[in-house]
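Removed: one protein chain of the complex. Kept in place: all other protein chains.
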Amino acid sequence: MEFIQNNLDIIYFVIFCIFIGIEVIANVPAILHTPLMSGANAISGVIMVGAVIMMFQVPPTNYITLTVGGIAVFLGALNISGGFFVTGRMLKMFNTKK
Amino acid sequence: MEFIQNNLDIIYFVIFCIFIGIEVIANVPAILHTPLMSGANAISGVIMVGAVIMMFQVPPTNYITLTVGGIAVFLGALNISGGFFVTGRMLKMFNTKK
Amino acid sequence: MNVLVEVGYLLATVSFLGGLKFMSSPKHAKIGNLIAATGMIVAVLCTFWMLTTQTVPSINLIIIAVAILLGTIGGKIMASKVEMTAMPQLVSLFNATGGGCAMLLGIVEAKQASLGSSFLGMQILLLLGLITGAVAASGSVIAYRKLAGKTKDNRNIMVVLGSRTLLLSFILIPVLYFIGIIPLPFEIVAYIMAFIALVYGVLFVLPIGGADMPVVISLLNSITGIATALAGFVYGNKAMIAGGIFVGAAGILLTLLMCRAMNRSLLKVLAGKFKKGKVAEDAEEQNIKETTVSETAMQLSFANKIAIIPGYGLAVAQGQHLCGQLQQLLEKRDAQVDFIIHPVAGRMPGHMNVLLAEANIDYEHLKEMDQVNDDMGHYDMVLIIGANDVVNPAAENNPDSPIYGMPIVKAYQSKQTVVMKRGMSKGYAGVPNDLFGMDNCNLLFGDAKDSLQEIINQLKLI
Partner (left out) sequence: MNVLVEVGYLLATVSFLGGLKFMSSPKHAKIGNLIAATGMIVAVLCTFWMLTTQTVPSINLIIIAVAILLGTIGGKIMASKVEMTAMPQLVSLFNATGGGCAMLLGIVEAKQASLGSSFLGMQILLLLGLITGAVAASGSVIAYRKLAGKTKDNRNIMVVLGSRTLLLSFILIPVLYFIGIIPLPFEIVAYIMAFIALVYGVLFVLPIGGADMPVVISLLNSITGIATALAGFVYGNKAMIAGGIFVGAAGILLTLLMCRAMNRSLLKVLAGKFKKGKVAEDAEEQNIKETTVSETAMQLSFANKIAIIPGYGLAVAQGQHLCGQLQQLLEKRDAQVDFIIHPVAGRMPGHMNVLLAEANIDYEHLKEMDQVNDDMGHYDMVLIIGANDVVNPAAENNPDSPIYGMPIVKAYQSKQTVVMKRGMSKGYAGVPNDLFGMDNCNLLFGDAKDSLQEIINQLKLI
């Protein structure tokens, strides 16, 4: 109960996000499934933002953590860049009729 | 700026609500326009909740305000009840084919 | 605030959302209405739950209870008694009550705000809520009166100028007040604004064509939604904010969708104008062929597949029940009779569906335009009853016509067409109809109800 009280805003936020996520692609035609999947994949790359924030906090002497964190950022960047580029390339193929 | 800072949650809330409101009825067929209009009208009757909250705060000796507030509540209730009932009646007419 | 109250409002918000979603699909619309209504009950109940942590004088509570009771009963009665064809009027009236509630709420709160030292933002919110509420209220009343035929269109230049002036004062007065030039108490400013807004609502709706009222009601409804959301901000009430914004946003889109379904622009609707095409009003002499009741009855008796396309004229003539009789009669003779329903036939969306449902016509015989438009040639005979614009081929082949681009029922492709109308009057869009001059088309003049009755009488004899 107290939890709900304190997190009411975030609860609304989550519910709305879920609804929007579902609603937004409810009517997508099958032909766009592959590029949409790929685009969604690119968006989930926003996890990199988390990795960067984490790296801000790592003590500069902790080399192991720095390395692991660096890899995390690298993977995130790969996901974002690759994701959007590959989606773009796919969509270029899907030109619609004029 | 400070305003944004303090009201960030509500800004997200409002944007999401607008988006949802638009998104939800983006594909409605013309035949449902009238009942949908009526249903939306009923929902906006939630203003009555505001009138009730207001009435909670009116000093019991202020007869004019009590009367005006009472009318507000009455109008709100009329909107809600009439709105949902009339929508229901309309929709009964719109039975879809089995 | 109490947690349970908050959770209740959360539930209400979600059910408004779900309700609207379901209401926009023909299959689930009824459930959607129920969901939204349940959410509303939850919202109201949890407002009363606040009483567990707050003491309210019993006189207030009694007034609230009585008001709710009367309102609920009144709404139920009005909704049950109204005739199907008067639906839009009633919706408009209900919208007026919602707007009125928002306005009164604003007025009372303005008084309180005058007493306390409420801050600028709150005062702006209150004024906005009050203005939108008042506009929605008085505008809806005029829309109601127009639909009920009690007020006529008024495109007087004074009305237009007046409404523009008032629009200006909506900005001017509050600005002058807030920078301190108007030395009145906030309360009084609020009253003035409410009054101006009420007048503006009237002037806003006056010039708009009576038949465009469904569009206007949708717009006013959206404004009520905004008023609700503004009040929600004042009370920090999420259910009010969400419900209000949902309705506001959905209402604006719905308004645009309605305009699109009629192939009109919202601006033109609001200005009370029609798109002027290059078509001269009565351009060409048409070679029309009149037919008679007995000939039509004869043709019907020979046809195997018949389509009936109903329009506004059928609604005016109240001929829906005769349509049903005609269908039964023909089906007994082993003919198949379909009704082809154009989404904006008549004067409100879905008008014809409601009409034919009232006459108990089977759903399997109600066809949507898109379902049959490719096969119009399969019908031996097409009967157009009081419809005009929705079968006008100009929408397809005349780019200059004001209705160009509107989807139509392709009656012109059928083997044989009989159009039942009283004279050569134009339809709602005011454009001539080439269909009437086509080879496969005959006109049967007369009131739709009378003609239908006579056809039925004759058919019984054959």
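The chains carry the letters A, B and C, assigned in the order they are written, with residues numbered from 1 in each.
Assume contacts are C-beta pairs under 8 Å (C-beta built on N, C-alpha and C of every residue); 3 or more make two chains touch, one makes a residue touch a chain.
Not measured: the values here are computed from a predicted model.
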item: Contact set of the excluded chain (shown chains only); value: A, B
item: Absent chain, residues of chain B that touch it; value: 1-2, 4-5, 8, 11-12, 15, 19, 23
item: Touch list for chain A against the chain that is not drawn; value: 10, 13-14, 17-22, 24-60, 65-66, 68-98
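Simple rule for what comes next: only the chains that are shown with their structure count from here on.
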item: Overall pattern in which the protein chains touch one another (line/ring/star/complete/other); value: complete
item: Farthest-lying chain, centroid of Cα atoms versus that of chain A; value: C
item: Averaged-CA centre spacing for the pair chain B and chain A, given as whole angstrom; value: 35
item: Distance from the mean Cα position of chain C to that of chain B, given in whole angstrom; value: 17
item: Inter-centroid spacing, chain C versus chain A (mean Cα positions, whole Å); value: 42
item: Interface hub residues of chain B, defined as touching at least two other chains; value: 13, 17, 19-20, 24, 27
item: Set of chain C residues in contact with two or more other chains; value: 17, 21, 238
